[in-house]
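The complex appears here without one of its protein chains, the remainder shown in place.
Order as written gives the chain letters A and B; numbering starts at 1 within each chain.
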Amino acid sequence: MSAAILFAALSFAQISLALAAGCACYRIIRGPRAQDRVIGVDTLYVTAMLLFLVTGMRTNSSFFFEAAMVIGVLGFVATVAMAKFLLRGEVIE
Amino acid sequence: MSHLETVPLWLAIPVGLLLVLGSGLTLLGTIGLVQLKSFYDRLHAPTLGTGWGMAAIVLASILLFSWLEGRPSLHEAVIAVFVMITTPVTMMMLGRAALHRDRKENAPELPEIARRTLGEDTP
Partner (left out) sequence: MSRFFPHPLLSLALTAMWLLLTRFSLGNLLLGAAIALIAGWAMGALHPRRVRLRRWDLLAKLLCIVTWDILKSNATVAWAILTNGRGGKRRSGFVCIPLELRSINGLALLAIILTATPGTAWLEHDQDSGLLLLHVFDLRDGDDWSGLIRNRYEAPLLEIFG
């Protein structure tokens, strides 16, 4: 019974997070401006991180947790660099 | 899925609810990202996923792994704290970048109040 509940919840979470990643990709492709694409990339990073966490819960492995953490750190640095570029035209002043 | 069968019902229900809540909020946030019309509106949408969406999924993960490993498993909390601190930074930088670009181009959708740089010609 509990396995069925968890199975259903994990499947729902995985499907909706995958759809969320798709929505973020739509925003990256459609734009219309550079800042819209950057916000899409940031959202995609967060969604991918959550998807890794949920997949880790499903497969009972801590490998996904570490991957999620790397994605989180990379996403932050990437978005800040891109936003800084939009703000000033160069990343490091 | 053998590890899921060891979880008792009283834990499975809150974990399931938290998972559905968290992923649902994240999905709603990205739907907003697609659907909303102006950039400044879209700036609000992803915070649904990085706020309580992320918190709910991390909480579910902590509960499940604490049971499965038989000891408090709190390392997911590090991710939660990290995302909580970094999201405002990225959102703020993006907001400022968009404002800067819109001002430079005299974008028509920018209202009068946001048009001039703060503190430059305030009375």
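Going forward, contacts are C-beta pairs under 8 Å (C-beta built on N, C-alpha and C of every residue); 3 or more make two chains touch, one makes a residue touch a chain.
In this text, all values refer to a predicted model and were calculated from it rather than measured experimentally.
Undergrad: I'd like to know which visible chains would be in contact with the absent chain if the whole complex were considered.
TA: Looking at the entire complex, the absent chain's contacts are B.
Undergrad: Which of B:I31, B:L68 or B:A107 touches the chain that is not shown?
TA: Only one listed residue reaches the unshown chain, and that is B:I31.
Undergrad: Which positions on chain B touch the chain that was left off?
TA: For chain B, the residues touching the absent chain are 25, 28-29, 31-32, 35-36, 38, 40-41, 43-45, 47-48, 51-52, 74-75, 77-78, 84-85, 87-88, 91-92, 95-96, 99, 111, 113-114, 117-119, 122.
Here is the rule we use: only the chains that are shown with their structure count from here on.
Undergrad: Quick one: report the Å distance separating chain A from chain B, using the average Cα coordinate of each chain.
TA: Result: the chain centres lie 10 Å from each other.
Undergrad: Which positions of chain A touch chain B when the two form their complex?
TA: For chain A paired with chain B, touching residues are 1-3, 5-10, 12-14, 16-17, 19-21, 23-24, 26-27, 33-36, 38-40, 42-43, 46-47, 49-50, 53-54, 56-58, 60, 65, 68-69, 72-73, 76, 79-80, 83-84, 86-87.
Undergrad: Okay, in this complex, where on chain B does chain A touch?
TA: 1, 3-5, 7-9, 11-13, 15-17, 19-20, 22-24, 26-27, 29-31, 33-34, 39, 42-43, 45-46, 49-50, 53-54, 57-58, 60-61, 64-65, 68, 75-76, 78-79, 82-83, 86-87, 89-90, 93-94, 96-98, 100-101
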